[in-house]
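Have a look at the structure below, then the notes.
Heads up, one of the protein chains got dropped from this complex, but the rest are sitting where they should.
Right after this comes chain A.
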């Protein structure tokens, strides 16, 4: 029977989320009943679950059928941990049990991230597309249960939340309480019309980002630039500078385009998942960049990593100076984010670089505040802050971000250490 199931799964064509026009055609057609029902103030819970499941299964069919088994095993694992901790937390609250639950919840992800680094680039059998994003959801639930703000959880809502089709592969990362509220409350007709309007706009913009701009930067420009840069070789050359910009724009338009699709499809289902990008290349400084780039991830790290580290450091008075506390926490936070991207020298140094940049940015903001206070007391006008200083900030931030993306791309690894000419 198992053999038959595997053969059947292998025979179904594999459809990656938002990967091709056919995918959109089928998805939008199958969503019509949901949209019509929403319009009349009803949520077709069972139909929506079936459509979602169908699209989840085709993500993992064909050659990647084993990912479907990994997904099922993973969801059972997380369900046990989350509900066991929930039962425990009703009457108890100790740190070791909490830490143990979080550790067990991230254990599969650790295996998946570490395996390629120690096993010659091979992928772990536990892995499946989207494992990180499911882990963020369940770990956040454990944290909120420890905090005592998440008290009631339902198995059906939990499974819908974990396996929420529009965002399963790459986010945006939603929060359980927010998701549950949207799921249980159908938007009014006026609200839903607004969501529909936004959804259409986001789909159009997403197509433009992903299939025009990302194609232009990522395929038309990036491929020949990379080939040329590798042919020239050395530590640095002009084509590599070209690779840097082409890759940076490709990364943004590809991911922002995907995120727009996910938000658009989710809005059609009446679930207002958070936006992931807010014009990141207009950021006047690097702290602001992280409020605008992959927002649902950076806010997840802010709430569940950074603030927790700061809490432990402040509560136990580890450092006398608050600036040391925040600097240590920023660097740890960004390093962990780097490790999460993958256990390679370039992801980890990408994280470290951003951590250091935030520390420098923070120190400058403090310095500016202090200088302006002194100037005010001395009767002098504050340091200039106008469109020129903002423009300078935007240019410097953009260049820094692009350099960090070149590191992140892994291209330097290829150019420096694996360039076979």
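The criterion applied here is as follows: contacts are C-beta pairs under 8 Å (C-beta built on N, C-alpha and C of every residue); 3 or more make two chains touch, one makes a residue touch a chain; residues count from 1.
We take it that contacts and distances are computed from a predicted model.
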The chain missing from this complex carries, among "ABC transporter permease", "Nickel transport system ATP-binding protein", "D-alanyl carrier protein" or "Cytochrome c1", the UniProt name "D-alanyl carrier protein"
Only one of A:105, A:126, A:143 or A:162 touches the unshown chain, namely A:143
Residue among A:306, A:346 or A:400 touching the omitted chain: A:306
Residue-wise, where is chain A in contact with the chain that is not depicted? 143-144, 147-149, 302-303, 306-308, 310-311, 314-315, 322, 325-326, 329
